[in-house]
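Yeah, one chain of the complex is gone here, protein chain that is, but the others are all in their spots.
Coming up: chain A.
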Amino acid sequence: MDEGKKLHVHDKVFLSLPLLISIIKLSTTAILFYDSLAFHNKHFCTLAKRQMLSMSTNNLSYSDQGGTDSAVEVGQETTPTSSNAGAGFGLFSVDFKKNEDLKEMLESNKESLKLEAMKRVVGLIAKGKNASELFPAVVKNVASKNIELKKLVYVYLVRYAEEQQDLALLSISTFQRALKDPNQLIRASALRVLSSIRVPIIVPIMMLAIKEAASDMSPYVRKTSAHAIQKLYSLDQDQKELLIEVIEKLLKDKSTLVAGSVVMAFEEVCPDRIDLIHKNYRKLCNLLVDVEEWGQVVIISMLTRYARTQFTNPWKEEGVFDERNERAFYESDEEKTRDETEAKPYMMDPDHRLLLRNTKPLLQSRNTAVVMSVAQLYWHLAPKNEVSIITKSLVRLLRSHREVQYIVLQNIATMSIQRKGMFEPYMKSFYVRSTDATHIKSLKLEILTSLANEANISTILREFQTYVKSQDKQFAAGTIQAIGRCATNISEVTDTCLNGLVLLLSNRDETVVAESVVVIRKLLQIQPTQHSDIIKHMAQLFDNITVPMARASILWLMGEYCERVPKIAPDVLRKMAKSFTSEEDIVKLQTVNLAAKLYLTNSKQTKLLTQYILNLGKYDQNYDIRDRTRFIRQLIVPNDKNGALSKYAHRILLAPKPAPVLESAYKDRDRYQLGTLSHTINTKASGYLELSDWPAVAPDQSVRNVEVIEPVKEWAPSLGKTGKSKPAKSSDDKFYSDSGEEEEEKGSGSSSSEDGSSSSSEESGSDAESHVQKNSSQSSEESDKSSSQSEKSSSESDSEKKERKTKTPLQKKTVKPTAKDSDSDENGNIAKEANSSSAEESYSDSDSDSESDSDTHTDSDSGTEHKKETKSKAKPKVSGPAFVPEKSHDLLHRMTGKGLSAQYQFPRQPCLYQPTMVSVQISLTNTTDHPLEQIHIGDRSPTGLNMHCFNTIECLEPEASVTVFMGIDFNDSTQAANFQLCTKEDHFSVSIQPAIGELLLPITMTELDFRKEKGKLLGMNESSATITMAAENMTSQPISRPVATVANLGVVPSSQGNVHRFAGKTASSRAVVLVTVELRESSTALITINTEKSVMGSMLLRDLKLALAQA
């Protein structure tokens, strides 16, 4: 392994090493296997050959890891051998022969043949045929230059990798290489396929790739990494914690491309980690409109759940939402001067309002899923008086496809039960058309029934009359039930409905009649008094009705109301006695019931009939009926044994029975969140997340406060703030003294109340008990500790170097993202950087537990004030750069470089390779028309120059460019680093001459520490000059700006408005460099530089003088 290599590359190789070794072992056994069997059994050859192939390619790929050539290309070179070996294969089935021809095609040298073969293979896959035998032949083409061929190979690979794990590994190196391609789309697609290969052994590689892609420059790649998170999680759930870290990072992403995908990953991996959302809540709300439509659905449903845990119920008191409140919020996030107490009427949290307001436009989306998700959000979150805005949009969706209608109607059905008013104006949209599918018809019926009220019932009934006549009898039956429901719900129309239903009894269709009977029975039960006519009528119809349920219903009615039809009931029983044996069970049961009831009321006429029926029942085939008969006989026929019970027979059988309640099938559906699968199928689907109830008391709102990036504030902390840094320091000391848990809490409590009093923006600490705050205080304590530890170590400069070296592997993970952050937003803000670097410190110092802790700290930190404080508490240590100048310098001009041009710039990142090095970013561009090969670094001078070269670039295509990093130890001097930049043919001498300011690394320290340090560096170590400032340089920000441009220094908070302090240390010898700029009257300024490196001091002074005196 070449040491001179980019670190992350190195790391990947490191991780894949054991893996590769295992493959080699495997293939070696295979080879032995092959040798012993080859002559005996040709059938085994297939397997053995495959294994051998994997071995040969792997051996090569292993030695290839340095990056000279692709494993798979080598694999292609070995093709002839293997195809010779496989000449005698066609002994298998016909199917296999077919594949054999494919195999030859795949192994041919002709691109078009390969493509043709792959197309046929994909055809096989599409048909569900097994094409796994071709795996070795296919996988070799993974590095093909032909895009379509490559894509088809990807399709194949993703399909079969799971079954052919060891062979699938052959392709990994190709993807690993593509992951570092300069083209973002290639990086993304490599990650996509890599993560789709469900082979557990590559989990570490995937993890690394995801982590790296999560901080890629391209939002598209970051999006892909969010997708990959889910894939990795379903492959190996042990990665959860690590993945959550990546999710947390990606949640902070500001790109609309990423938002939807990362929230999806969040929902999949850690939907319960609601705390990760707080800081990103407002951002997500604001981005929502611009997110792609599928992402919108996911984000909205997540935010619905979030809101239900974070805001109080808006339904308790209606209509007291304060407009002023909203306005106050929009004026400024900071100036929330609300003094909310629980006794006060309901005030909607501005964040709650923000969500409602930002989702509303999405009701206009063309995507039905988005509209539905907004609708459910309003249904679950909006005050009752605002919900109705969703109506129109939902009704609009009914114009869409049948399947969409089905889901939307289901949801409307649930809504319309609770809120009739919402959909009543659109009643006509639910009228049934003869062309509707049956399930659509019944849903519309359901909704119409729910919407019925006194005012519209006549219209609805008229409409129902049409439906009853429908040729779709199932629908007609549904309509009859609906009429029944209307009749029970609206007492005015009960009689009308009943008469209408009685008319239906003479309908020719059996199902209609049967359904009518059943519904009439239910209605009569509700008000039985006046309806003996109807019962008589039904008795007349009895002979013609054949549907068992209807017959049973009539019999039950007869028995129940036998006293009202005393003459008819016995006659019906007589008829039933005749036909008893041929009836359905349900009818038999009711006959027994009728007989029993008549026996009790009219035993004179029916005694014999009853006994006859009971005898018939006794020998019935159905045990239920035998059982019932036995029971009834014991109950009603008095004998000496059961006297006690038969006394009560009348009361038992003829007890008044509660009327059935006719209610909607959608009555209970509202227990599921609307728009969900669970709601549709009315059972809890796996993975369903419950919508929590509103909290009684809103959790701390300030958790969602995000620091507003205001560069002015950042650059020069005002007086009040530094005034506060002293008490903060003391609380810091308290933590320091390693006190117990309680004391810590007290300390953090006091610091948070300081927050409250010092900044008008903060909510007073009324809910200091909320866990998030607790969490934040603990974690801030944690990071304080770690930062102070690192401070200790930095003061002992000797041991420190060693320590840093050991830290490096861990650090690089975290440094990377920081670098990207600052690259992306130009006015990189100090506090953020400081924080991330503190987190980084704690990564290295403490175990993984504190990692997550310190991260929560960054997250839940409650605003600018607090951040300032932690920053000021932080002892001198390397922080992120305050400002990264974009300026790049020519390293090699394309004219002198024969078409190779190179530029370098200082990214101002701590060097990953060695802490004493300064990292230099070099971008190489090929302006020729032919690819340049083997670009590397040759001889260097001075010879002792400690330099970390970039990896040899094998090939740079025409017009392509590549960015590489190298580290140079300038040994704290501005002496140029000379070296040769070589291509295959040429050598170009180039040199990098660093500005003095680039040899520094910014550190953060408090003003107090600054003074202490400065006190130690007086006399010889101090150099100063007075300059005349350009007028516009008088305000604080421009002071910091030119200073930061010149030198990589960190800003030290200052208590004096006219004094600005900056601190840094030299990269190589770690000597502290302190810069003080004191503004005097008449636009003069005194620059003082204190450092033991006096040469550097004077050089820096010269540069600063130049920069500040410039207009």
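The rule is short, and it goes like this: a contact is a pair of C-beta atoms (placed from the backbone, for glycine too) under 8 Å apart; a residue touches a chain by one contact, two chains touch by 3 or more; residues count from 1.
We take it that contacts and distances are computed from a predicted model.
> Which choice in "histone acetyltransferase", "AP-3 complex subunit mu-2", "Gamma-secretase subunit APH-1" or "tRNA (adenine(58)-N(1))-methyltransferase non-catalytic subunit TRM6" gives the name that UniProt lists for the one chain left out?
So, among "histone acetyltransferase", "AP-3 complex subunit mu-2", "Gamma-secretase subunit APH-1" or "tRNA (adenine(58)-N(1))-methyltransferase non-catalytic subunit TRM6", the name matching the hidden chain's UniProt entry is "AP-3 complex subunit mu-2".
> Which of these touches the unseen chain: A:678, A:1006 or A:1021?
Hidden-chain contact among the options goes to A:678.
> Sort through A:366, A:604, A:651 or A:887 and give me the one touching the missing partner chain.
A:366
> Could you tell which one of A:638, A:687 or A:1057 touches the chain left off the display?
Of these options, the touching residue for the absent chain is A:687.
> Taking the full complex into account, find the residue in A:384, A:402, A:647 or A:667 that is in contact with the omitted chain.
Answering carefully, the residue with contact to the hidden chain is A:402.
> Under the stated touch rule, tell me which residues of chain A contact the chain that is not displayed.
111-112, 115, 119, 122-123, 125-128, 146-149, 151-152, 154-155, 159, 162, 183-186, 192, 195-196, 198, 200, 218-220, 224, 227, 230-231, 233-237, 261, 264, 267-268, 289, 292-294, 297, 301, 361, 364-369, 371-373, 392-393, 395-396, 399, 401-404, 406-408, 428-429, 431, 433-435, 437-439, 463, 466, 469-471, 507-509, 675-678, 680-681, 683, 685-689
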